[in-house]
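First, the structure itself, so that you have it in front of you.
Note that this complex is displayed minus one protein chain, with the remaining chains in position.
After this line comes chain A, so read on.
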């Protein structure tokens, strides 16, 4: 079965690529193939959602692409860098300069204010904050009034917006978001997703989001479906309905789904 997903013609060069990416936990009889040879490209300047049911391998794929975990075999590229070959020191530098993260649990540091949380990655890298970029982020994410607050004084949606700002402050090549709306009510979730989309459209960032929620996936420019550790489909310009249909198709064990116009 050919699960290779080819990039739509005319899209920009890929920001992230996976080639025969495999991740196996355990050995022998007990081996679990979380990823069974994945080939996929993610375009720069796009908002892509990776969607699949629980245990499909979507989180594992993201961890490998972001250099948080080591692959069993295969390659993952960030731009032209093969991150599967990097050591911890290089990976740390990569995470500092070229990758941003948004977590389901927000993961803000409780003892720092919103502003200190946002600027932390730049400080860790020993750089200085670009005040213009900070102002742009803060106004885009609507955080002007919240900068001096600590996480405990912010709502869930506000905390996640701070986390998005933190992920973008170093102007990374790509931002990975892991179920960013998983801990939010639907209104705050919608707000956060709009902000993510605006970050892509207005600020020119690249975002890859992992989710199991079709309505969240609908905010993306493209949905990559994953099931049983393999790419199981690709939806361009998804709607909540088409995303849900794609997810349902996976549950009925359809081999692959291809909807939407191939431009």
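Rule of thumb we're sticking to: a contact is a pair of C-beta atoms (placed from the backbone, for glycine too) under 8 Å apart; a residue touches a chain by one contact, two chains touch by 3 or more; residues count from 1.
Everything below uses one rule, namely that contacts and distances are computed from a predicted model.
Hidden chain, UniProt protein name from the list "SoxAX cytochrome complex subunit A", "Na(+)/H(+) antiporter subunit A", "FtsX-like permease family protein" or "Germination protein": "FtsX-like permease family protein". The chain not shown here is touched by just one of A:20, A:73, A:107 or A:155, and that residue is A:107. Set against the missing chain, the residues A:123, A:153 or A:241 yield one that touches it, A:123.
Summary of contacts with the chain left out: across A:95, A:146 or A:230, the touching residue is A:95.
The chain not displayed touches chain A at residues 59, 63, 68-69, 88-89, 92-93, 95-97, 100-101, 103-105, 107, 109-112, 120-121, 123-126, 166-167, 170, 178-179, 182-183.
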